[in-house]
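Provided herewith is a single structure, encoded as structure tokens, for subsequent inquiry.
One protein chain omitted, others in place.
Let's turn to chain A:
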Amino acid sequence: MPETASSQALDTFPRLLLEHAQVRGGKVAMREKDLGIWQCWTWQKVADEVRALACGLVEMGFKRGENVAIVGDNRPRMYMMMSAVQCLGGVPLPLYQDAVANEMLFVLVDAEVRFLFVEDQEQVDKVLELQEQLPQLRHVFYDDPHGMRHYTQPFIHDVRELMEMGRIHNRNHPALLTSEVAAGSPDDVSVMLYTSGTTGRPKGVCLTHHAFISAARGGADFDHLTADEDILSYLPMAWVGDHLFSFAQAMITGFTINCPESAETVMNDLREIGPTYYFAPPRVFENLLTQVMIRMEDASAIKQKMFHYFMAVARRSGAEILDGKAVSFADRVLYGLGNFFVFGPLKNVLGLSRVRVAYTAGAAIGPDLFRFYRSIGINLKQLYGQTETCAYVCLQPDGEIKFDSVGKPAPGVEVKIADNGEILVKGPMLLKEYYKRPDATAEAINADGYFMTGDAGMFDDEGHLKIIDRAKDVGKLANGAMFAPNFIENKLKFFPFVKEAVVFGDRREMVCAFINIDIGAVGNWAERRGIAYSGYTDLAAKVEVYGLIQESIEQVNSELLGEGPLADSQIHRFLILHKELDPDDDELTRTRKVRRGFVAEKYGVLIDALYAGKDSQFIETAVKFEDGRQGKVAADLVIRDLKTFAIAGRAAS
């Protein structure tokens, strides 16, 4: 290719793409499993197809700066379309593929989308549903022609037609794309990602080439990523994490992205590819572990014995070996044997044999879960970031893994904690603005140029950041100490017996808790001990169950002691609720988050009893059954005091 890309600075994604096509044109850039075979695109082929797509868009009347919506599963052509749009100085706007039509409407209108690239018939149908409300829409392109034979609308096109048009256009104007790429600037917006909008309307986060390149390069250098990595791209393209890992970092380092055959085959595809670099939210790791455990239950007695024996070895020394710490010779030998008999085959089954670096983010990960993966030798790490920061704020450095922190500020990122505990960040990876929302932009970035994350956190002695809670939920105890309910509740919920927890303490003398037991886990525990019970309410009131939960909470108390300012948040009293908190009764949101205010109001009498020092309290609650009937649950709830630990250095005061 006669590109002059390498003489330009590699400061935009299109220039990086052209560079890869020149330097490693024959190397595989993308794979997708189709018809049972992993189909490959080399960097050269990617560059050629991107060129065809881009020229086709020009032919269709695309203008610089325009937003192009992209909706579909992770597929090579979806990523190529992003590149094509970027080549022309446009802004790709990936949307969640499982959003219903009406959820897409707001974004499509807000971003004034004229061009839309969708994966298949399903997405085309959604667009047709919205057609009348999208007067600005000009063209819809689809990737998968399956089922599209009878769509005769003139504005719906097969993307192959677009590429064919582009190839002809390119023959007539061969210099066009080069000049378009040359006209791009690192300060142009490279991608727009809408925040999910749990509070208010979704906002389009505009991220520049410079921001994403800084974030991707920082991360790639941090973990020494090379062009030889393989990554499985299976998380929604509209999520900032996927854009960082599957698009930006691939463009920086030149590694290979692999797209699964379908959503159902991901586990299988993972095994076939054996990625060296892997990213998944905690629930994926949790599901994997659950599957392993279930299959172990069915294994023969010898295998079970072997598994449990070597897992105990791994728990003792696995994480230390991974971190390069001193471990006794005997344990090393045992771990080596375990690796041969158990961990190796296990990693192979999980498709994680080749993983050098794995990351998790997006939610709190339970320490046991995290430890499990590290102990069998998978270098699983946590990171912290938001859409507004290109998912790049803190990373855990190799060898310095702490289970309860998200690591140290990433290279080039400045992190500080505001007086109210909020985490503020500054660096090249920050958003340029919220699309057409200067008010929101001004609110989010303060006068000194720090982005306000809305999360509360603190640094420990070694400079690792700990995320505590959403800043708006953080309160103060009566003595002025910080009170972070979610942080404590998460700690409680990591115990399998605790399904749900609600803690109270804002502007109060001490912290008290409501607990919901997990009927499955506790029920099983009770059966094994021969404790008979009739239902949730009965089980929840058992003395033995109270004892079980008390132990868990006291363990949390001892952990809180080491949490600096949160040591005062040790739980003094608790009760186990007589019914499960339920979205049908408005106590939880549909996504199962506790509606704190509502619960406090509904169970006011219980809170009063907790703080008044009573030993028990009668309560009667109306419940809604699934078929719409109403009923009442009444119980005399026991309230228990808990052991708390004296805070060192303060006992005298």
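Assume a residue touches a chain if its C-beta (ideal position, glycine included) is under 8 Å from a C-beta of that chain, and two chains touch if they have at least 3 such contacts; residues count from 1.
Convention: contacts and distances are computed from a predicted model.
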item: Omitted chain, identified by the protein name its UniProt record gives, among "ABC transporter ATP-binding protein", "cytochrome-c oxidase", "Iron complex outermembrane recepter protein" or "sn-glycerol-3-phosphate transport system permease protein UgpA"; value: "ABC transporter ATP-binding protein"
item: Chain not shown: contacting residue from A:Q131, A:Q153, A:S262 or A:S328; value: A:S262
item: Touching residue (missing chain; options A:G61, A:G147 or A:P583); value: A:G147
item: Contact set of chain A toward the excluded chain (per top definition); value: 34-37, 147, 149-150, 261-262, 264-265, 268
